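Quick one: this structure, given as structure tokens, is what I'll be asking you about.
Here the complex is missing one protein chain, while the rest keep their positions.
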Amino acid sequence: MIRINCPWCGERNMVEFTYGGDANNVYPGLSEETSEKQYFEYTYLRDNPCGPHLEYWHHVNGCRQWIKVKRDTLTHEVIATVPADKPVGEKE
Amino acid sequence: MSRYSALEVLKGGLTGQKHWQRAWRDPEPKQEYDAIIIGGGGHGLATAYYLAKLHGMSRIAVCEKGYLGGGNVGRNTTIVRSNYMLEDNAHFYEHGMKLWEELSQDINFNVMFSQRGIINLAHSDAQMDAFARRGNAMRLNGIDAELLTRDQVKEHLPMLDYSGKARFPVYGGLQQPRGGTARHDAVAWGYARAADMLGVDILQNCEVTGFDIHDGKVQGIQTTRGAIKSGKVGIAVAGNTSRVCALAGLNRLPIESHKLQAMVSEPLKPFIDTVCTFGAGHFYVSQSDKGGLVFGGDLDGYNSYAQRGNLPMVAHVLQCGMALMPAIGRIRLLRHWAGVMDMSMDGSPIISTTPVKGLYLNGGWCYGGFKATPASGWCFAHTVAQDRPHRLNEAFTLDRFERGYLIDEKGVGPIPALH
Amino acid sequence: MADPAVKRRSALFEIYRTGEFGDLVKGKAGVSICERHALSIIQVAAWKDQTDAVIATIEVAAGIKPSAEPCSAISSEDISAIWLGPARWLIVEKETRDLHAVIGADVTADMAAITDQSHSRCVLRLSGPQSRNVLRKGTTLDMDPGHFAPGDARTTSLFHMNALIHCLDEETFDIYVARSFGQSFYEVIIHAAAEYGYQVADRI
Partner (left out) sequence: MATQSNRLPGGGEIDRGKPLTFRFDDKTYTGFQGDTLASALLANNVKLVGRSFKYHRPRGVFSAGPEEPNALVHLRSGDRQEPNTRATMIELYDGLIAESQNRGKSLRNDPQRINNLFKAFLPAGFYYKTFMGPFRNTRLWMFIEGFIRKSAGMGAASGLPDPDHYDQMSRHCEILVIGGGPAGLMAAKSAAANGARVILVDDRADPGGQLRYEQYEIDGKKGLDWINETVAGLEAMDNVFILRRTTAFGYYDHNFIGCVERVCDHLPEPEGNKPRQRVWNLQAGHVVLATGSHEQPMVFGNNDLPGIMLAGAVRTYVNQYGVVPGKRAVVFTSCDDAYRTAIALHDAGTTVVALVDTRKLDSSYAQQLLDRKIRIINDSAIVSAQGNADGVTSVEVHSLSGGGAQRLDCDLVAMSNGWAPALHLFSQSGGKTAWDADRNIFVPGDSKQAECSVGAANGNFSLKTCLEEGSAAGAMAASSTGFNTAVQAVPAVSEIHESAYEPLWECPDPAKGHPKKFVDHQDDVAVSDIQLAYREGYISVEHLKRYTTLGMGTDQGKTSNVPGLAIMAEARGCSIPEAGHTTFRPPYTPVSMGALGGAETGEHYMPIRRTAIDSWHEEQGCKWIDAGIWRRPRYYPQSGETIRDAFIRETGMTRGSVGMCDVTTLGKIDLQGPDTAEFLERIYINHWMKLPVGKARYGMMLREDGIAYDDGVTSRMSENHFVMTTTTANAVKVMANLEFYLQVIWPELRVQVTSVTEQWSAIAVAGPNSRKVIQKIVDIDVSNEAFPFMGASGCVAAGIPGCRLFRISFSGELAFEINVPCDYARYVCEKIYEAGREFDIVPYGTETLGNMRIEKGHVAGPELDGRTTADDLGLGMMMSKKKEFVGKRLAYRDSMTGENRKKFVGFVPADGKTPLKAGAQIVVNENAAPPVEMIGHVTSTGYCVEHDHPIGLGLIRGGLDAWKDRVVYMSYPLRNIIVPMKVVSPVFVDPEGERLHG
């Protein structure tokens, strides 16, 4: 049972969250300059490491904030959590 | 090596079963092979078998990091079916179904393929329509399918809740009578033994740790049992696809690794005679020949390489189970475990050449790859041997995502956990 | 406000039955349940850079000062300000005035978005020595007294429904769930409470 430390609500059980996938993905931005390839990569390609992984979670049954979670995909240990618009390691 | 037959077993009975030899050898790795398959799961072993049998290759090795069959082939819910709607899937899986029907004889190993049928339950008219769409497509593709009414479902599955108290009553179901289950371990062992008999070296405890690639062409691999040369290397490592491909410089694939749990009850006398899936929650069930009810559910929902799951999904599966078959309340769960799935972006597999010459990829099986084992091995062997796909797998390329030729049976888009 | 002759109809209108039920111990109920109904529930979502201003303005306008502290609730006799998320609160009181208008008069659009949610929730008040046990059956939160104390308010998953739980005193909780879930919610709560014996009291 993974426990995630929501930057606002504190440590909560994972049943309160939904998973949002790879947070290394950088949104290409809605601009004519962006290439189709960038959209393709954003939409379809994923970091999929065995070990620490940066990912989005949504505290949907909580404060409804999207957060970034660094989590080990082998041990499920949660290494860090930050608000989704912040880089990991830096708190609000 | 003795052929398996009833006579041999009887003979053994009189001599203390002493005459049986190893089902497969335990050879030392050779310096070089004509082809190496990475992954001693169902797909890897089947590939090696078909390479040797159908493509006249003899110097073949299968590298397995642990014990043979210890991956998903040894931990799945063993459902075999070809009830797909989309053309590319339908033909591929139906080819597989035909191979299944002859597999035990072909490899001289009883894989206990039991065509007890599979029923997908529907809980609304809309769901019946969606199933009809699939069933009609199956029929038109020459695949068996039946649309069952509620009463017909009841004949097959009398233990479901028809009481009127069911939150999601049964409306009917889509049945594929030729679908069923097989003895998962036997599939791995049978292919291993058959491949071994054709001279394939099965190298257990041999983890691939790197690739030798020059000028965009593969030359060999590094393993925990030393370097091995080969100009053709096929990757069939299921949940570990991203990790192994990364060793070959193929980073960021259209794949996420997720875990899926399965569970089994205490052994019971025959309780359910077909495979059944719930249409209003993630739950499917069949009974193993040993008597255990084998249940599966949804992914735990987050990337994971742990072959163990968490309790909420177990609880969810059994909640579905109780909702569908209130008779299981007093039956006990015996064991639950998990496997790591290579979930692709459209839920369909990849059997493909790669940007590296001589390197081939078989992956993206999501939680449906057991039934594909024979067809996947068959097509992958063709792809490896001929350096191009067979017609049956030509849609399953790695570059289809970029080109937009997706094979999205569920229509949920590039969210792997939803396929 | 509507024509006072027209009564608001709660989500539990058809099924709410007062009385004592379940396994009463020596005639005593372990839990008491009552619906809080005809509430004004106003959501205020401040622009982040206006958080302090909004807090101050609400205090003046509505007579309650929300706290920026996550998972907290400030309440007085008649009105509560419950933290929902960063810079987001529910202001709740028994409907006696047009709270939406009252707050909206001072908290302007360039300070916050204000949304009327008065009809969007079914609110049950649980009290009694077994109230924490009833909640323990549906949530993974730590419900022990030292860890969920008066003045705490947490949104969580309760019996698979999104719920906001506000602790009023040692053994009293207000629980807010989406209105459409109201009947299902009520049914699972009384089912969970049956082994302790429960009383359903008049609405407040």
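Order of writing sets the labels: A, B and C. Residues in every chain begin at 1.
By definition in this document, a contact is a pair of C-beta atoms (placed from the backbone, for glycine too) under 8 Å apart; a residue touches a chain by one contact, two chains touch by 3 or more.
Here the structure is a predicted model, which is why all the values come from computation and not from measurement.
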Partner chains on view for the chain not depicted: A, B, C
Residue in contact with the excluded chain [from B:K53, B:R81 or B:H123]: B:H123
Options C:D116, C:D152 or C:E171, residue touching the unrepresented chain: C:D116
Candidates C:R9, C:K28 or C:R97 - the one touching the absent chain: C:R9
Where the unshown chain meets chain B, residue by residue: 4-6, 8-10, 12-14, 16-18, 20-26, 67-70, 74, 87, 91, 101-102, 104-106, 108-110, 112-116, 123-126, 128-133, 135-137, 139-142, 145-147, 158-159, 161, 163, 165-168, 183, 185-186, 189-190, 204, 265-271, 280-281, 287, 289-291, 308, 310-311, 314-315, 318-323, 326-337, 403-406, 408, 410-414
Touching residues on chain A - with respect to the absent chain: 1-3, 13, 18, 20, 27, 30-32, 34, 36, 39-40, 42-44, 56, 58, 60, 64-66, 75-76, 78, 83-85
Chain not shown, touching residues in chain C: 1-3, 6, 8-11, 13-14, 22-23, 38, 43, 45, 47, 109-110, 112-113, 115-121, 133, 136-137, 139-144, 147, 159-161, 178-185, 187-188, 191-192, 194-195
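The rule is short, and it goes like this: only the chains that are shown with their structure count from here on.
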Chain A-chain B separation of Cα centroids, rounded to whole Å: 30
Multi-partner residues of chain C (at least 2 other chains): none
Touching two or more other chains - residues of chain A: 1, 15
Residues of chain A touching chain B in the complex: 1-2, 14-15, 18-19, 21-22, 37, 40-41, 43-50, 53, 55, 71, 73-76
Complex interface listing, chain C residues touching chain A: 70-71, 84-86, 88, 140-141, 154-157, 162
Touching residues (chain side chain B, partner chain A) in the complex: 240, 242-243, 252-257, 301-306, 310-312, 345, 401-402, 414-417
